[in-house]
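With one protein chain removed, the remaining protein chains of the complex are shown where they sit.
We just call them A and B in the order they show up, numbering each chain from 1.
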Amino acid sequence: MLAFVIRRIMQSAAVMLAVALIAFLMFRFVGDPVNQMVGVDTPQEEVARLRESLGLNDPTIVQFGRFIGNALHFDFGVSYQFRQPVTRLLAERAPATLELAFTAAAFALVVGLIMGVYCALRRDSWLAQLFQAISLIGVSLPTFLIGILLIYLFAVVLGWLPSNGRGQVVKIGDWWTTGFLTTSGLRALVLPAITLGLFQMTLIMRLVRAEMLEVMRTDYIKFAKARGLRTRSIHFGHALKNTLIPVITIAGLQLGSIIAFAIITETVFNWPGMGLLFLKAVQNVDIPIMAAYLMLIGLLFVLINLLVDLTYGLVDPRLRIAMRS
Amino acid sequence: MPTPTPEEVKGLVGGGAGSPVIRKILDSDILYSFRSSKLTMLAATIVFLCFFGALFAPWIAPFDPFDPAKVFLSDASIPPVWQQGGDPRFVIGTDDQGRDMFSAILYGLRVSLAVGGLGVLLAAVIGITLGLVAGYMGGRIDAIIMRIADVQLTFPAILIALLIDGVAQGLFRGLPREQSAIPVLVISIGLSFWVQYARTIRGSTLVEKNKDYVHAARLVGLPAPIIMLRHVLPNVIGPVLVILTINLGLAVITEATLSFLGVGLPPTQPSLGTLISIGNKYLFSGDWWIVAFPGATLAILVLAVNLLGDWLRDALNPRLR
Partner (left out) sequence: MTEPVISVRDLRVEFVTRKGILKAIDGVSFDIMPGEVLGVVGESGAGKSVTGSAIIGLIEPPGRIAGGEIRLHGQRIDNLDPEAMRRIRGRKIAMIFQDPLTSLNPLYRVGEQLVETILTHTDLSPPAARARAIDLLNEVGIPAPERRIDGYPHEFSGGMRQRVVIALALCAEPDFIVADEPTTALDVSVQAQIIALIRKLCRERGTAVMLVTHDMGVIAETADRVAVMYAGRVAEIGPVRDVVKHPLHPYAKGLMGAIPTLEAEAERLVQIPGSMPRLSNIPQGCAFNPRCDRVFERCRVERPDPDTPRFGLEGEAPLMPGHRVACHLYTRNPVENAS
């Protein structure tokens, strides 16, 4: 087990190193960082001194080492646009994105699971067919279009829900702000969370349906039926538990995608999160923010992957054995 | 064993005109399965109309939305003809600049399909090349290519496209957006979608390279690139058709998303995504048609392409994941 964990951590570190290399190359070679910091009329000696003090004349490998060293201290330099430390900019916006992403993920998981189980157990009912049709459309509609549609329906025509912003937020601790504690914050969360979660929801629904139909055909389910176990126990005990294992993996991995896809949703709803910050960085070629965001998302993906692999082992007793050896 | 005829030798060495894809299409019940599915026929019709409209936009469109001499601000924001204030010249209304929506959508379709199509083609070329090389050469080259593919696959394509777009903008800083936008988008999409081709091609190449015709070609002393291109490629290219179709839908969405996010095509050269992005600003003033028609066009196009892709996958059944 320990060997397995160590091996997985090593792999994760290797992936992070690769991501860091890309981030560094972007940082170092896409647009000269010095040109971003100085004005047009800055004297040449000043530029050269700045270049030297930033260490840009050192060998590339040394610079890369320094980049990683700084990254380990969460130091990604100063944003070209805002003239502020990138880390602080990201940290200010992280709560908004994380709250949105987790709400969307919870929505996708719960609704997708229920719909998927329903579609598997009542395969031929009209509602299941409807869910299937919706899922096909859900996969085909771009996220931003769904967002616009929801805004038009619920904000413009019906006027039930706000169309942008986070509503009123409450400060918790030093830097975390939450929208969960106010009515306007919760109301503001509804449309963005649905928009962001809809695609993953259809994905989870299809996955659960396919997986559960597969499990229902297995011998142990037939044997459970032959033993006269209650239908509810067979469906929601035996079949669902076995269905959930692959679903955990995919759903876990989707959490990372949700945070990345938040860029689009945040733009549509003008949600003050990291995605919006990143988009502005792309529009203005603000490389430090792009590099930091890339590292952040990379770290997130690697951590989620690691976590999914490890929980996988906890849920499935067969793998626990495999890992021990 | 009798001496093989030249045709047999050609068959043994693979490739040629009798490419497996074409043979498969002619032999299988594809045509039958196509005709038996009304939904697929509808989807194919829609896709065909979209391509046709995009290709011949300058001749079909009643207006040239990019000719400043023919666009008048006095015509701005006219609703569709069936609403009050509609103008029979503009059947589905005009946008904020006074451009005919129908014409703008046709031209937008043209840009969207061009970018999406070129993007997936580039992705296919990159993916097929890397997949062939990885599968045929094996060893360290294979390991490196596939590791890169693995890492890239953990990130959503849209994020990668955004990053590449940002980097490319940094590199093409001098060029005006009108000129750089299309190449940057095509490269972004190409670099975001190559992995699936590479994996599929590598998989089938690994199988093919141990077959007799490859051994034969190697014995004859053909150089590796020739064997890969002329002999292995025609035998592994089948599934690519399906991936191309499925990815076309994704690529069109990606382009639209990037344009919507403001890093794609500029308003002077609008794609469907740009049109939606423009229209989105007028949603609150009640000018719903400016966003609704490009949005519906995009949704229907992607849905149709996806349906076609699903059908093609089931019909060819190359055991895609």
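The rule we apply is simple: contacts are C-beta pairs under 8 Å (C-beta built on N, C-alpha and C of every residue); 3 or more make two chains touch, one makes a residue touch a chain.
None of the values given here were measured: they were computed from a predicted structure.
Engineer: So which shown chains sit in contact with the chain we cannot see?
Structural biologist: A
Engineer: Hey, which of A:72, A:158 or A:226 is the one touching the hidden chain?
Structural biologist: A:226
Engineer: Per the definition of touch given earlier, which of A:60, A:218 or A:270 contacts the omitted chain?
Structural biologist: A:218
Engineer: Spell out the interface residues on subunit A facing the chain that's missing from view.
Structural biologist: On the subunit A side, contact with the omitted chain comes from 218-231, 233, 237-238, 241-242, 245, 315-318, 321.
Note that in this section only the chains that are shown with their structure count from here on.
Engineer: When the centre of a chain is set as the mean of its C-alpha atoms, what distance in Å lies between subunit A and subunit B?
Structural biologist: Spacing between the chain centres: roughly 26 Å.
Engineer: With touch defined as at the start, can you tell me which subunit B residues reach subunit A in the complex?
Structural biologist: Those residues of subunit B that touch subunit A are 151, 154-156, 158-159, 162-163, 165-167, 169-171, 173, 249, 253, 256-257, 260-263, 276, 280, 283-284, 286, 288, 291, 295, 298-299, 302-303, 306-307.
Engineer: Under the stated contact criterion, what part of subunit A meets subunit B in this complex?
Structural biologist: Per the stated touch rule, the residues are 15, 18-19, 26, 30-31, 136-137, 139-145, 148-149, 151-152, 156, 163, 253, 256-257, 260-261, 263-264, 267-268, 278-279, 281-283, 285, 287, 290, 294, 297-298, 301-302, 305.
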